[in-house]
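For this view, one protein chain was removed and the others were kept in their places.
Per-chain residue numbering starts at 1, and chain names A, B and C are given in the order in which the chains are listed.
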Amino acid sequence: MNRIKTAIVGASGYSGMELLRLLLGHPGVELVAVTSRQEAGRALGAVFPRFCKAPGAELTFMAPDPDAIAASGAQAAFLALPHGVAAEIARALLERGLRVIDLSADFRLRDAAVYEEYYGAAHPAPDLLGEAVYGLPEVRAEAIRAARLVASPGCYPTSILLPLLPLLRANLVDPATIVANSLSGVSGAGRKPDLSLLFCECHESARAYGVPKHRHLAEIEQELSLAAGESVVMSFIPHLIPVNCGILTTTTAKLRAGVAPEAVGAALEQAYAGQPFVRLLGRGGFADTKNVTRTNFIDIGWQHDARTGRVLLLSAEDNLGKGAGGQAVQSFNGMFGLAVTDGLQNF
Amino acid sequence: MNRIKTAIVGASGYSGMELLRLLLGHPGVELVAVTSRQEAGRALGAVFPRFCKAPGAELTFMAPDPDAIAASGAQAAFLALPHGVAAEIARALLERGLRVIDLSADFRLRDAAVYEEYYGAAHPAPDLLGEAVYGLPEVRAEAIRAARLVASPGCYPTSILLPLLPLLRANLVDPATIVANSLSGVSGAGRKPDLSLLFCECHESARAYGVPKHRHLAEIEQELSLAAGESVVMSFIPHLIPVNCGILTTTTAKLRAGVAPEAVGAALEQAYAGQPFVRLLGRGGFADTKNVTRTNFIDIGWQHDARTGRVLLLSAEDNLGKGAGGQAVQSFNGMFGLAVTDGLQNF
Amino acid sequence: MNRIKTAIVGASGYSGMELLRLLLGHPGVELVAVTSRQEAGRALGAVFPRFCKAPGAELTFMAPDPDAIAASGAQAAFLALPHGVAAEIARALLERGLRVIDLSADFRLRDAAVYEEYYGAAHPAPDLLGEAVYGLPEVRAEAIRAARLVASPGCYPTSILLPLLPLLRANLVDPATIVANSLSGVSGAGRKPDLSLLFCECHESARAYGVPKHRHLAEIEQELSLAAGESVVMSFIPHLIPVNCGILTTTTAKLRAGVAPEAVGAALEQAYAGQPFVRLLGRGGFADTKNVTRTNFIDIGWQHDARTGRVLLLSAEDNLGKGAGGQAVQSFNGMFGLAVTDGLQNF
Partner (left out) sequence: MNRIKTAIVGASGYSGMELLRLLLGHPGVELVAVTSRQEAGRALGAVFPRFCKAPGAELTFMAPDPDAIAASGAQAAFLALPHGVAAEIARALLERGLRVIDLSADFRLRDAAVYEEYYGAAHPAPDLLGEAVYGLPEVRAEAIRAARLVASPGCYPTSILLPLLPLLRANLVDPATIVANSLSGVSGAGRKPDLSLLFCECHESARAYGVPKHRHLAEIEQELSLAAGESVVMSFIPHLIPVNCGILTTTTAKLRAGVAPEAVGAALEQAYAGQPFVRLLGRGGFADTKNVTRTNFIDIGWQHDARTGRVLLLSAEDNLGKGAGGQAVQSFNGMFGLAVTDGLQNF
């Protein structure tokens, strides 16, 4: 099999590390370039000792220069860069003929004005928004297949959208009543020397943050609104808990009058029956992050609260897996005509 | 000072252990009896090596015999027993002239029928329900002072009620819109050899449980209804996270039409200004369990979400502290005319 | 490729779970039977939700009946059973023509009397000891290739033997001065409902146990003695630390008079240069369990202390990986003529 020559741009953070883990083990991938401004010149195994002796891990970090990346022969590039930085290099790589899977927020929003509202700066490449595909493979497989530029969704959005989209599409719940609470592992906060991320500041700690308007709300509401056919505004409360990775999300919403609870299960089954990475736990099923860490699975259970008329959606994913690197690889598989599960069958 | 002779009945679990910690260091308490069916005959320090050489820790566990407890001279007894078991021994101790602070659910509900609905058995002592006081010291200081029998609130209820009661009393929020998500440390599940509580089953794990009708809902809704002057039905989703202790609760509800967000802060200030164990973090303040572990504090911050009209209440307490042992000692202080902070000034 | 039909006997503990993880993803294996006395009749995915939707995970647990296992067509069986129990079923499976990789202690010791001394019971199958191969693939590749019965080493022994054997073979250190301290994750204590293994009893805890004569000493000293050509008696102190998996071992011993420190590095290099699963970190290299969890690697660094004349060997492995399931699969690969790294390339 001809393996796809692939680059990871910005590979020294936790998402980059997960991409490395997945792509080094991907049978359809030949990793030809890994970049990091900070680690340029260092061997991959020196920065991440975990990967020493992995086949393919003999690479050396290079600076994120588009010409050098293109010269490596890369046909595809994953970008694990801060928002704002990603757009520029995405454009340069697209111009050099690469297909790009961007894990930043730069191409997730269709409306440059919303980007500016949430990210506090003018959009760095508004002309590319039109062709970017919001990369939820269970929702947009076809568009992903054809895309030059995939905007891989955020970790929180994935855990909220996959359970909720089928319910909105089927008009089962009242969008004005949606409240989502998410618990995230500390890797979601990034790999940076910040006092608040020290072991002793996170261990034996649980805290909410980023309310009432976390940046991920923009893409969540965009996608929910598309599914509902109306503008959706919701509450989202992210929390940090002392695990390395994993997101658990509990979403509640009122069923519309006259909707039978069973319709919830039916809508989920219909949406995800054939999907290899969505595991439906059924009514009364409890998602647990420990079953999904280091996988590309999202587990979804649900419950109906007859007393309040609310449906509860319980979802678990790995913030670095289905919430970042795994989902990006899933899109990549689609873009290059590989089997959707290629390189994602680790458990 | 004459110290109050005190017994702990059922002292071999985590709540019992916290009561031991607090009462061994309480200047107004002489611990005269500790009971445990399982550990009877063993020295306190053998069961809990942490307390070896603590002044007062020379006690030996005895069986929970009411006559023997009374014979120890105890004037007060804390009960850290399973529901159903507590009621019987509470009655026996009351008959022998002791005042009782019960940490179980047996006397928290005013209505024996609700008890039966939630706990699946007829109430073991319905005649005592009339005199039992639901022991939230910030709410019922006066009744606690006079009580023979205090029902100390559950850990989750405390974290939900203290932020929410002032808002309902002032009619600021719509009770039909209340959703509370709580994250609890594993000690809240008790000290029992259960496979699901093993280290490796909880570490790197986050999961919801007990929905949609966790037992604590009964007392939460009872107290909210009393405050609101109408029947309150709400959603409550408890989660287990890998910390030893601590509860973080995020409660959302819609502000009633015309209510200014500032009214939320004002109601909280008015309710708790002089309270030594409630720390108001103000608008935008984030509660963090690591600031309250092993204390009797509850920290409360709040936020307003103008987009959805919801208020967010963020509270943190120690499930074994303000959520169990600390709050019980606070009631005890009130019952015996001690300073409210006696024995609770550890940080 | 014809895949080897394989059974896991005793698959409901943590070692069994790791074997499941590895064999479900092994390209050369078809898993045909998984047994568990306790879980017989339950689907694999119901017992271990992590494996739901994994290809091959449609199996149902069966009782550990040798005829039924043989009837599944299994050519090989991994035994993850308690010592004492394993020997009996090993014999039954060997008689039915299967090749056996036993992860228990039953066939690790050459001398039945030593078994009785350390395990407190007469050896259950002394006649099989002669043919059993102690399965350290880096040391006995040839014998493993031909073996019907491999005794896979214990987790602690692996972490001590691999760094130390080359030094004893080359006569570099004084065997009378060996002291090994090991820190193990809690999964090493097994998956059983024991109060001392509860989350709250292990989290924020570190403790030694099992001194001075932990059972693993028997096999450690057996192998060290073989390498040294003389009887080796050493000190071994195991500790439990709050991680799910991973063993870190620090071994110290005095260099023999006249031995240059560099000889240590040379001996390690010579022993393991071509070995895919031993990563030598060199002089001054610090092994860290986080780099080896869920892999079959053992990382080995070393240091010389000129002040005391001691060499320090620092090794890290996953107690469930190289210390149990991974190493067993490595032996299996050898027995069946597969590439040594097949199924073990996850990082």
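One rule holds in what follows: a residue touches a chain if its C-beta (ideal position, glycine included) is under 8 Å from a C-beta of that chain, and two chains touch if they have at least 3 such contacts.
Just so it is clear, the model here is predicted, and its values are computed rather than measured.
> According to the contact rule at the top, which chains on display are touched by the left-out chain?
A, B, C
> Please pick, from C:Ala146, C:Val233, C:Ala260 or C:Ala339, the residue that touches the omitted chain in the full complex.
Touches the omitted chain: C:Val233.
> Touch as defined at the start, partner being the missing chain; which of A:Ile144, A:Val186, A:Ala287 or A:Leu344 qualifies?
Checking the options A:Ile144, A:Val186, A:Ala287 or A:Leu344, the one contacting the hidden chain is A:Val186.
> Of C:Ala71, C:Ala113, C:Val211 or C:Ala339, which one is in contact with the hidden chain?
The missing chain is touched by C:Val211.
> Considering the complete complex, identify which of B:Glu221, B:Asp288 or B:Asp305 is in touch with the unshown chain.
Answering carefully, the residue with contact to the hidden chain is B:Asp288.
> In the complete complex, which positions of chain A touch the hidden chain?
Looking at chain A, the ones touching the missing chain are residues 14, 185-187, 191-195, 197-204, 242-244.
> Could I get the residues of chain C that touch the absent chain, sorted low to high?
Per the touch rule, chain C residues meeting the hidden chain are 176-177, 179, 181, 183, 201, 203-209, 211-213, 233-235, 237, 239, 241-246, 248, 250, 252, 286-290, 293, 303-308, 310, 312, 314, 316.
> Since one chain has been left out of the picture, which residues of chain B touch it in the full complex?
So the residues of chain B touching the missing chain come out as 21, 24-25, 49-55, 204, 276-277, 279, 288, 290-292, 294-295, 297, 299, 345-347.
In this section, only the chains that are shown with their structure count from here on.
> Determine, using the mean of C-alpha atoms as each chain's centre, which chain is farthest from chain C.
B
> Approximately how many whole Å separate the CA-defined centres of chain A and chain C?
36
> How many angstrom lie between the centres of chain A and chain B, each centre taken as the mean Cα position?
Chain A and chain B have C-alpha centres separated by 39 Å.
> Return the distance between the CA-based centres of chain B and chain C, expressed in whole Å.
46
> For chain C, what residues touch not just one other chain but two or more?
204
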